[in-house]
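Sharing a structure with you now.
What follows is an incomplete set of chains from the complex, kept in their original frame.
Should a chain be cited, it is by its letter among A, B and C, assigned in written order, with residues numbered from 1 in that chain.
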Amino acid sequence: METNRGSEGILSEEMSEKRESIVELLKTAYFMELETVMNYVTNSVNPDGVRAQEVKESVEEDIQEELGHAQQFAARIKELYGVVPGSMEFEAVQDKLQPADDQIDVVHTIKGVIDAEAGAIQHYTRIVEETEEVDPVTQDMVIAILHDEQGHMRLFEGFLREYVAEGKA
Amino acid sequence: METNRGSEGILSEEMSEKRESIVELLKTAYFMELETVMNYVTNSVNPDGVRAQEVKESVEEDIQEELGHAQQFAARIKELYGVVPGSMEFEAVQDKLQPADDQIDVVHTIKGVIDAEAGAIQHYTRIVEETEEVDPVTQDMVIAILHDEQGHMRLFEGFLREYVAEGKA
Amino acid sequence: METNRGSEGILSEEMSEKRESIVELLKTAYFMELETVMNYVTNSVNPDGVRAQEVKESVEEDIQEELGHAQQFAARIKELYGVVPGSMEFEAVQDKLQPADDQIDVVHTIKGVIDAEAGAIQHYTRIVEETEEVDPVTQDMVIAILHDEQGHMRLFEGFLREYVAEGKA
């Protein structure tokens, strides 16, 4: 294996450019997780119905997990000599996860979650590629988070299948 | 005591107008708490220094408390037949709590927290007044949250005094 | 604020008449909670079906909470120099919460819970009014219980909406 890493790896002086590009990717990931926290609080309360209860509970349990992801991203930004951004730089993008017109429409929430998770999976897959061989610590951390998001997406895809089978989605 | 409450109080048909105006106040409170969560995660990571450590830990411990407040506001909105808003309606306002130019500048963070808490105290004081005698449940819940915020503000005012005494703020 | 409270407030000699009328209200509340305990045990076991499972679990979790309410009411009656009544004075009133003809009929249970909670909310709202400025301790305690019941009712209203939307209720 050829390698041009400095003695302290990604924290080395000579790696600063690469480091900064990773920091930018992590900032985007940071805000993705925070927006998810926000919308999961919202969606753990709004929907009505017995089946919605299961969806709401799944969403509510994930709030802490997603907040934990955000905190991991923030800590890693700091470790890579970056500055964690404030709320003024936040821009909402999860348009599919906004409240439904009718709170009985739990399919709306399910699709919103799948959409948000798919976006996260794409972005984190890219971080895994970008950090290959240059920053194994970030890579390892993101792979673990990626696993969580794949699990969530697959769970909600399963939820969706039921409604599709019933002709409701 | 004169009272025009219906038999089910604030959940009654005849109270719907009052109820909607309370819901609007709660939505504002909901986003205030969520923005605080966001900026507290940021400010529990960014600052440098030994004394900053104390500030960071105070801020980090409050993240869960503030998130809990947001969840209480969300649940109350739902109980009052309102709809909890999604991230697209979120607008950042805590301009004092953005990251400092130099992460060693912990006074910046302290002032930002005081500013945010003062804003919350004003808004929650108003909710307490608005709900007087018409919605004791919301009032009781908000008084408890108000107590938390007063405690936070006073703690950070104390932090600030040290730097003022040292001529650094 | 004009006030005619004695030095020990509601426990004073001169407040005895008011105190007794509050005790009567609390006795009614006490039996309401105990009947709810009884019917929640019943309804946490009887219904059949996957969705019923969610309803049964919600009901089962509330048993302890409602029993706790009953114990709070009993303790307060004692504190106000009253005597907690025995089972011979109990009269069942929750006719909507009796077992359905078919245990698969979970809508029956949901409607029964809403009916019982609505009755409690009306009675507790009245206690909050009656204790205003004369017995803040009872008032504070009942507001907290009222909050719980509002939350339960709204949850089951949400359950009902799903069945209404499906044309089953």
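Convention: contacts are C-beta pairs under 8 Å (C-beta built on N, C-alpha and C of every residue); 3 or more make two chains touch, one makes a residue touch a chain.
The shown structure was predicted, so the numbers you read here are calculated from the model rather than taken from an experiment.
K.L.:
For validation: placed chains = 3, all identical. Expected total copies in the complex?
P.N.:
Full complex: 12 copies of the single sequence.
To be clear about the criterion, only the chains that are shown with their structure count from here on.
K.L.:
Is the contact between copies chain A and chain B built from the same residues on both sides or from different ones, judged by whether over half of the numbers are shared?
P.N.:
Answer same: the two copies use largely identical residue numbers here.
K.L.:
Centroid from C-alpha atoms only, then distance chain A to chain C, rounded to Å. What do you get?
P.N.:
Chain centres of chain A and chain C, defined by C-alpha means, are spaced 42 Å apart.
K.L.:
Taking each chain's centre as its mean C-alpha position, how far apart are chain A and chain B in Å?
P.N.:
25
K.L.:
For chain A, jot down the residues that touch at least 2 other chains.
P.N.:
Correct list: 103.
K.L.:
Contact residues on chain B for chain C in the complex?
P.N.:
Counting only chain B, the residues touching chain C are 1, 3, 5, 7-9, 11, 75, 78-79, 133, 136-137, 140-141.
K.L.:
Going by the contact rule set out above, which residues of chain C touch chain A in the complex?
P.N.:
51, 54-55, 58, 106, 157-159, 161-163, 165
K.L.:
Taking the touch rule as given, give the residues of chain B at its contact with chain A in the complex, in rising order.
P.N.:
34-35, 37-39, 41-42, 44-46, 63, 67, 70-71, 74-75, 77-78, 83-88, 90, 92, 94-95, 97-99, 103
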